[in-house]
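Every protein chain except one is present and positioned as in the full complex.
Each chain gets a letter, A, B and C, in the order it is written, and its residues are counted from 1.
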Amino acid sequence: MKYGLIGYKGKMGNSIKKLMDEENHQLVYKLDKNIEEEIDIPQLIIDFSNKSLIDKVIEKTQKYKSKLIIGTTALEQKDIEKLKQISQNTAIIQSYNYSIGIQLLIKAAQMINKQTLNWDKEISEIHHRFKVDKPSGTAIMIKNSLDQEINITSKRLGNVFGEHEINFSSLEEIITIKHQALTRDVFARGVLKSVNYIKDKKNGYYTFKDVMEG
Amino acid sequence: MKYGLIGYKGKMGNSIKKLMDEENHQLVYKLDKNIEEEIDIPQLIIDFSNKSLIDKVIEKTQKYKSKLIIGTTALEQKDIEKLKQISQNTAIIQSYNYSIGIQLLIKAAQMINKQTLNWDKEISEIHHRFKVDKPSGTAIMIKNSLDQEINITSKRLGNVFGEHEINFSSLEEIITIKHQALTRDVFARGVLKSVNYIKDKKNGYYTFKDVMEG
Amino acid sequence: MKYGLIGYKGKMGNSIKKLMDEENHQLVYKLDKNIEEEIDIPQLIIDFSNKSLIDKVIEKTQKYKSKLIIGTTALEQKDIEKLKQISQNTAIIQSYNYSIGIQLLIKAAQMINKQTLNWDKEISEIHHRFKVDKPSGTAIMIKNSLDQEINITSKRLGNVFGEHEINFSSLEEIITIKHQALTRDVFARGVLKSVNYIKDKKNGYYTFKDVMEG
Partner (left out) sequence: MKYGLIGYKGKMGNSIKKLMDEENHQLVYKLDKNIEEEIDIPQLIIDFSNKSLIDKVIEKTQKYKSKLIIGTTALEQKDIEKLKQISQNTAIIQSYNYSIGIQLLIKAAQMINKQTLNWDKEISEIHHRFKVDKPSGTAIMIKNSLDQEINITSKRLGNVFGEHEINFSSLEEIITIKHQALTRDVFARGVLKSVNYIKDKKNGYYTFKDVMEG
């Protein structure tokens, strides 16, 4: 598949390119801060950059009539709205976290949440010192999936790929669910899974949860 | 309700008696190592003692035609068989752990387990230095609920009421579910819940999972 | 010893009274919000209340010419100044945390801190849902002992007695030191130790570190 990579110079960009190469996909369009290179028209755009590029990403997706897989965090509500609008004419997968484990964590948390309505809850996350958003997009995604106000705390330590934890506590017991990424490839592998999923999809707005279930 | 308490001198025995008193149940029969006291015939026997008393407990349950709630750990298969047999004539609740959180942990673990078939798995537990069985009955119960061979490791530290943890790991990510008891009352409260459940039950062999769902 | 207890109705107050009773000390003066009871003149005042009572505590210490053990958290700099001033005429022990383990944690943290000057650092704490100050006085004490700006995060969960954690991280490795209180008595036991220490002391301003070392 001919694809474009937004944020291709970043760590996630490198990780995605490596795995896409292994599957013989061709990188024909690259975009990063102040750099743009167009070799051919991409059938698919993959965006793991920064929200500052979102307008450009949307413009390119429309111009190329390409599909879109987007993992950029900290998007605003209006960005999501625009993506949903575009998805009437193409297939888009949008998620703040492309790991299988995070999806399982959310599923387990939702199940436990239903049976512990008036328990105390806390969400926490740890990431590498280079991470700019705080709290992480994934932590916010977890909170939203539980549909209530929950305090989120964040630590920034060394080169940690990503840890997310949810605690549920009554006065008598605590249940904790934790996810740890052991390599940056965990997310790139989920992107690859999404590439296979989106290939045959026409129009529509999908999430990584759809990818896992389909 | 008139009830008998086996292992009434132990820590769990104390904790159960305290909560049963609050609900105005009457302790009419007591049994512990080398001590037996019968004031009246119990309608219900609660046993949180040691497996060395299991034959006596079974004998008494039959003699008094009483119901039975049993949380004794490290029972052998033949003890379980006997209990199931007796349950044709009375109501029995048997579980290695009477906490709501442990049941939720098991439910979440079973769900995750189904979607991570060839991942690595580990179970670990921490208990107070006075605990005699190792690994804990609850850790074994968790392993059995996942229906495969999983390594169990145990720590004995201070006065820890009980911690149980399951790890699921691929080469790229780890999911961990952990349960911590904050007080010994967490189990006694589950026993009280079981007392309310068994009141109206005729014959049958139940677990704490049935109590939680019913 | 005849002693007064400020905050005698609180959980710490109860815990201290229980252990002081065991050692045959006599409670002769009680103070809590809106309540005051004077039976006799105390030789020692123990204050584990709220900083709102600090002026009253100082007034009473001076009036009775009694010694003082104070564990009230969230004191302001001016309160500390006043306490130091009074300590010219009596013996005062002031600390935000009366556990042996916390003192060892701080000692270990200071040693590691010296050899990891440009590593990332984080402090976190978990306490029961009833705790009013956030972050805990102990977390602030830990930060101050390391003598640099460190981010502190806090969770409030169920009935947790108190957990404190420090992380040191380079790009390549993380060292974590954690302390967990298993019972509220851990602090009361440190208070008792302090009572024995202060008995023979004349004037001066001491901390729990002095108690441990002496």
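Assorted remarks:
FYI, a residue touches a chain if its C-beta (ideal position, glycine included) is under 8 Å from a C-beta of that chain, and two chains touch if they have at least 3 such contacts.
Note that this is a predicted model, so its numbers are computed, not measured.
Of the candidate positions C:T116, C:N151 or C:T207, contact with the hidden chain is made by C:T116.
When the missing chain is restored to the complex, the residue among B:K9, B:K65 or B:R156 that touches it is B:R156. Mapped onto chain A, the interface with the missing chain covers residues 158-160, 182-183.
If you put the missing chain back, the residues of chain C touching it would be 99-101, 104-105, 107-108, 111-112, 115-116, 168-183, 185-186, 189. For chain B, the residues touching the chain absent from view are 119-120, 122, 124, 129, 151, 153-160, 167, 169-174.
As a working rule, only the chains that are shown with their structure count from here on.
Separating the CA-averaged centres of chain B and chain C is a span of 39 Å. Between chain A and chain C the centroid-to-centroid distance comes to 45 Å (mean Cα coordinates, whole Å). In chain A, 169-174 are the positions where the chain touches two or more neighbouring chains simultaneously.
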